[in-house]
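One structure below.
A single protein chain has been removed from this complex, and every other one stays in its place.
Letters A, B, C, D, E and F name the chains as they come in the text, with residue numbers starting at 1 for each one.
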Amino acid sequence: MHWIREHVSKPEIVASIFWIAIKIILIYVIARIVIKVADKTIDHMVIAREKSPLKIDRRRSNTISILIHNLIAYTVNLVAIMLILGQVGLNLGPLLAGAGVLGLAIGFGAQSLVKDVITGFFIIFEDQFGVGDVIQIDQFKGTVEEIGIRVTRIKSWTGEVHIIPNGNIKQVTNFSTYNSIAIVDVSLAYDADIDRAIVLLNEVVAEVYERTENIVKVPQVLGVQMVGTTDLKIRVIAECTPNKQGEVGRILNAEIKKYLDTHGIKQEKVEGN
Amino acid sequence: MHWIREHVSKPEIVASIFWIAIKIILIYVIARIVIKVADKTIDHMVIAREKSPLKIDRRRSNTISILIHNLIAYTVNLVAIMLILGQVGLNLGPLLAGAGVLGLAIGFGAQSLVKDVITGFFIIFEDQFGVGDVIQIDQFKGTVEEIGIRVTRIKSWTGEVHIIPNGNIKQVTNFSTYNSIAIVDVSLAYDADIDRAIVLLNEVVAEVYERTENIVKVPQVLGVQMVGTTDLKIRVIAECTPNKQGEVGRILNAEIKKYLDTHGIKQEKVEGN
Amino acid sequence: MHWIREHVSKPEIVASIFWIAIKIILIYVIARIVIKVADKTIDHMVIAREKSPLKIDRRRSNTISILIHNLIAYTVNLVAIMLILGQVGLNLGPLLAGAGVLGLAIGFGAQSLVKDVITGFFIIFEDQFGVGDVIQIDQFKGTVEEIGIRVTRIKSWTGEVHIIPNGNIKQVTNFSTYNSIAIVDVSLAYDADIDRAIVLLNEVVAEVYERTENIVKVPQVLGVQMVGTTDLKIRVIAECTPNKQGEVGRILNAEIKKYLDTHGIKQEKVEGN
Amino acid sequence: MHWIREHVSKPEIVASIFWIAIKIILIYVIARIVIKVADKTIDHMVIAREKSPLKIDRRRSNTISILIHNLIAYTVNLVAIMLILGQVGLNLGPLLAGAGVLGLAIGFGAQSLVKDVITGFFIIFEDQFGVGDVIQIDQFKGTVEEIGIRVTRIKSWTGEVHIIPNGNIKQVTNFSTYNSIAIVDVSLAYDADIDRAIVLLNEVVAEVYERTENIVKVPQVLGVQMVGTTDLKIRVIAECTPNKQGEVGRILNAEIKKYLDTHGIKQEKVEGN
Amino acid sequence: MHWIREHVSKPEIVASIFWIAIKIILIYVIARIVIKVADKTIDHMVIAREKSPLKIDRRRSNTISILIHNLIAYTVNLVAIMLILGQVGLNLGPLLAGAGVLGLAIGFGAQSLVKDVITGFFIIFEDQFGVGDVIQIDQFKGTVEEIGIRVTRIKSWTGEVHIIPNGNIKQVTNFSTYNSIAIVDVSLAYDADIDRAIVLLNEVVAEVYERTENIVKVPQVLGVQMVGTTDLKIRVIAECTPNKQGEVGRILNAEIKKYLDTHGIKQEKVEGN
Amino acid sequence: MHWIREHVSKPEIVASIFWIAIKIILIYVIARIVIKVADKTIDHMVIAREKSPLKIDRRRSNTISILIHNLIAYTVNLVAIMLILGQVGLNLGPLLAGAGVLGLAIGFGAQSLVKDVITGFFIIFEDQFGVGDVIQIDQFKGTVEEIGIRVTRIKSWTGEVHIIPNGNIKQVTNFSTYNSIAIVDVSLAYDADIDRAIVLLNEVVAEVYERTENIVKVPQVLGVQMVGTTDLKIRVIAECTPNKQGEVGRILNAEIKKYLDTHGIKQEKVEGN
Partner (left out) sequence: MHWIREHVSKPEIVASIFWIAIKIILIYVIARIVIKVADKTIDHMVIAREKSPLKIDRRRSNTISILIHNLIAYTVNLVAIMLILGQVGLNLGPLLAGAGVLGLAIGFGAQSLVKDVITGFFIIFEDQFGVGDVIQIDQFKGTVEEIGIRVTRIKSWTGEVHIIPNGNIKQVTNFSTYNSIAIVDVSLAYDADIDRAIVLLNEVVAEVYERTENIVKVPQVLGVQMVGTTDLKIRVIAECTPNKQGEVGRILNAEIKKYLDTHGIKQEKVEGN
């Protein structure tokens, strides 16, 4: 912002130059130390990471640590040069103003990157889900394959890999924490005998429970869920181990239909007669 | 921004250095005190929290308090070093400008984190819902499992766990505060006797009320809700204990159908003849 | 930003220290006064609030006033300490820059909080709706239970409580200000006699008006609203007291159907013959 | 930012204190004047407003003018105190930085308020709509009841009052500026005689025009709008006075149907034979 | 930021006061000139505008020019007063900081206003559409009635006026630039003779082209657009003058149906036999 | 920020005024040069542009170059005046603060303009599409008519012109780069002979390929795409020249239907018998 005042006598100039030199050396030394310390920290983090559940492989670790090293080294050197120029008395205002505008644009552009990293950290820290869990984020459902620094990868059961930036993860639904419920709505003809149907349903679900591994409790027959104009629906629910509701539902569908057919309960809607 | 003026005599330099030394010591001492006070405060908060309804377990408390301790210690030390460098006369403008741009990007990226924490605080402070309540946030409905600092966990009745950042909670619907209403729309054939049907409905709902635990008042038969081209609907409502409307609705469905059948009121739409 | 110039003679140093001491005392005294005044203001506001329509209960008032007291005391003391340090000659730039970045993040995160409070104030000040009114905000309709500083609570007729932050209230529909209109569209068979139907409708609605409490004017038969391919619709509207359109509609549905049946106007669509 | 240099002789200190005193008095006087002028301006505005089309009632005017008076008085006094403290030589940087962060948060939160007021001003200034006009904003249609500083109130024909913040008004549709068009699509059986139907339609609409008040021109028969698989539609349009298209449409529906029936044009779709 | 140094001798004070007086006069004179020049510019712009295609009427011009004059006069005087106070040596930092926060809130609130004006300028400059053109913006279609500084008014053919802020105009569709295409999809029974139908269609469209004013080229029979399960569609297109596709389509509908009927091509879907 | 120190002797005042005069002249000269250079650059750019693929016509070039000239001249002169005032010693802080707030509002409002220009530049630079290509942006599909600095104009095949600001172009689909694929799904009755149908389809598409210009390869019969409850679909695809898939599809529709009819493969769904 200003420079050496000119109303100085000669010995003062010498003293002044001496002071400046000392400060430049100080800046240089501090810059060296900062880079060294940063390198050490990176090494520690890389080693810690290799043991962490994030499972980043060796080769990628190296790439990242070199990248970060370079980034820090360039930044520190740049700042050191600017500090030294500042000591020599250059007015760096314009340079800084330019850098500020550029930095602002980059800062705006990079904010979603920062958000990705912060959210990713909290997903792991809060243990929202782990590798192997079945989760759903928006319309993307599947098994978690990797929780990365910036993105999460989910493999759907049909083989697609969904890659979602962590900052875009708003609501997570985790299917692997608790037992799930299979819901079967049994259609009956409008004039079917409801009470008898419920008795038969209770019989068949108890029988299915005996034979089926993934059902954890005797399924419940809840009652008449809906009375439509030509049929009615009775709801049956079965608690089963996580993510087995599809399989259990298919078994219940088949067994209930066969059992009701055997016992003469009309399920089919017959049109036109 | 500037440094020791050079037009100073020798004793003045000594005085100047003395002043600077005092200030550096002062900075150091204050930094120490700030860290100590912060540590004490964290300890207090951790103890207070362990008794609080937030129910954070011991192990996680420790993790968080160590994390916060480190964060504060690093920050205070960094600031102290910069203050001391400032006293020695280094122009720290460029350093600060760089940190500002970085800080801006982080600030932008972290704003949703801050919003999560603020909203989380108000959810608890305003007692919007508690652990165990049945609530709905957007399309996610279930029982509240945990109200955390940053996220709320809801367990749906089919076993999924929905994890929602607090800052994303815009509208909450709480189903556990008041009695709920079960709504049953009874379809009648177009040429059915409306008045007789209403009398019969009043009889059956009174009877159901006697026998059913979760209905809190005799259900009401409201009247002809809709006149369609081939059928009409009569609405029946029943006030029941919170979250029991599904169960009560199923009972009413079954009993009303059986009662009307018995008394010969036509409900079924017969097509084609 | 700078400190006492060193080219000063001894008495000047004494004078300088004296000046600084005076300023520090001044800062301390002002800080005390600000805290006292703030406490008084809080007390006044709490008392005023207890009489206000906001109906905040005693216990919560206390919690809030202690909270605000602490907040102000900490802030004022912090500022006072910084002002004093500034007098002693410490360069507080770095500290402030750091606080600025943190403050920015908090400011961004807190902006929706500020918006909630401002909007809440205007809802009350402009008398948009009051406790007990039936209103609709987005898809949430119900009776207003509480208009709070930050959120509004609406109880739907089926018993759910919707909690909506005030800043999210964009469009409000108030159903309790004026009389409402019940709309009944009467279906007629395609070959029905329109003119006779209108005469009969006028008779029946006049009769219903006599017997029904919540209709405020004789309902109007507007005319042929729609000519479809197999039926046509005649619209009847009835002005009724606020929020009674459902009840009035049900009565009109039943009475019109019975009256037209009695007088042999074909309403039913007969398919296939 | 700094204070009186200490290398001053005694008379200079006296002069300095004299100067400071003068400036403090100057600040005080200006603060008084600003408040007085503001009060006068408020009074003028209140009087002007009471005559303006905004129709704000007396009582509310008073509330607002007291509110604004207090706001200005507090602000001016606060600024004056800070200016005086600045003269005494206190470093107010930290105070201002804190106020800045708070102000930023409030500024962000208040921006929608400012937007409401600006848009409201332009709605009135550009005469987009007036009290009594029938308008539609998004899905809310009704008669304008009040155009306020911050919100617009619209009363729908079924009695609801929609309250919309001015800043949320993006597209306005005004139905009260021009004559409106009633559109009637007449269905004909697929094998009907198109040319004869058009002749008959022309006869009936001319007749209706004679008898009906709100139609401003003889309605036009536009032609075959659509050829479907089992019927075809002929479009008839009628220019009528603003917001009367519903009423005119109902009259045309009834008269056209009766006329075509009389003249044996098949409109009805006969299924199954 | 600072004031007159006190270590000054008497003649210097006189010189200092003299300098300040000169600067104050200079500020006053410049302020006068700026206001005068601004007034002249406004006058020029008003005159230029009255001749421009924006068609702003005289009365509104006056209102606006007085408004702008006042705005500029107040602003310039305010700035001049602040500059003069700055010369006298008052620390205006706090005042400016307060104004800055207020200005920020207004700036944020006013940004959509600025965007409206900028976009409006470009709509005119780029000649996107003119008064009288038929355009569509989002779901609003109609004839452009006025392109204003802030809003565009569109009159739909049914008489509504849509008022859209220019900044909300994202995509414009202009229907008045080129000839439009009328599309007629002719349904044929599944077992109709396709080749003969195409020959007949070519005959009828050539005949219609001869008789109809708004068709600019002989319409084309494109071929079998779709093969459904029970019918197939042949597409016919006709280039016609802008915005006449509705009228031309109605004529083609009627003529094609009559021609195919005459020549025994089955169009009607016959159900059930 | 400050002005000439008063503790100056007379010859120093003279020197000071001399320095200031020199600087004012320097500012004036630099301002002149900047304007001249800018004018030259504009001329060069206009000439370069007239040869560029942007095809801006002569008249518009002139308008724009005059506009830019004026803009630069006013800006440079304004800055020069402010620099000169700054040299004379006026405190321009308040002026700049005011301009900053105004500039901020304009900056925010103008950001979409800047984004339009940047995106427009990249569309041309990356050769995303050219004039004459058939592209789709959101729901707007048509032939590119003009790629402008701020907007892109697309003419749909029915004659509308869609005008889209470049900054709103998120995803572009270009139909003119590669050959397109015509897809024909042939419905067969449920009991049709699949293998024979596929043989016949292979025969007919080979025959069509011989006769049709725009098909580039023998079309492929892919197989049974879907088995519904009453019919099944066989998919046929044909690679054709860009944007000819509609035409080719119509030919395939007609020929396949006629060929299958001739060879007695049932396509028609027969209801009810």
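Things to note:
To be clear about the criterion, contacts are C-beta pairs under 8 Å (C-beta built on N, C-alpha and C of every residue); 3 or more make two chains touch, one makes a residue touch a chain.
These numbers come from a predicted model, not from an experiment.
Counting contacts over the entire complex, the absent chain touches A, F.
Listed residues F:Ala110, F:Val131 or F:Ile149: the one in touch with the omitted chain is F:Ala110. Listed residues F:Ile68, F:Leu83 or F:Val131: the one in touch with the omitted chain is F:Leu83.
Across the entire complex, the residue among F:Phe140, F:Trp157, F:Phe175 or F:Tyr209 in touch with the chain not shown is F:Phe175. Of the residues in chain F, those that touch the hidden partner chain are 1-2, 4-5, 7-9, 12-13, 15-16, 19, 23, 26-27, 75, 79, 82-83, 86-87, 92, 96, 99-100, 103-104, 106-108, 110-115, 117-119, 122, 126, 128-129, 136, 167, 170-175, 177-181, 183, 190-191, 194-195, 222-230, 232, 235, 239, 242, 245, 271-272. Residues of chain A that touch the chain left out of the display are 1-7, 88-95, 97-98, 100-102, 104-106, 108-110, 112-113, 138, 140, 148, 150-151, 155, 157-165, 168, 186-187, 231, 247, 250-251, 253-254, 256-258, 267-269, 271-272.
The rule we apply is simple: only the chains that are shown with their structure count from here on.
In the absence of chain B, chains linked through touching fall into A | C, D, E, F.
Path length between chain C and chain F in the chain contact graph, taken as the least number of steps between touching chains: 3. Of all residue numbers used at the contact between chain D and chain E, under half are used by both chains, marking a mostly different-residue interface.
One copy, chain D, sits rotated relative to the other, chain F; on C-alpha atoms the angle is 105 degrees to the nearest 5. Centroids of chain C and chain D (each the mean of its C-alpha atoms) stand 19 Å apart. Touching of two or more other chains is recorded for residues 1-2, 4-5, 7-8, 92, 100, 104, 106, 108, 110, 112-113, 271-272 of chain E.
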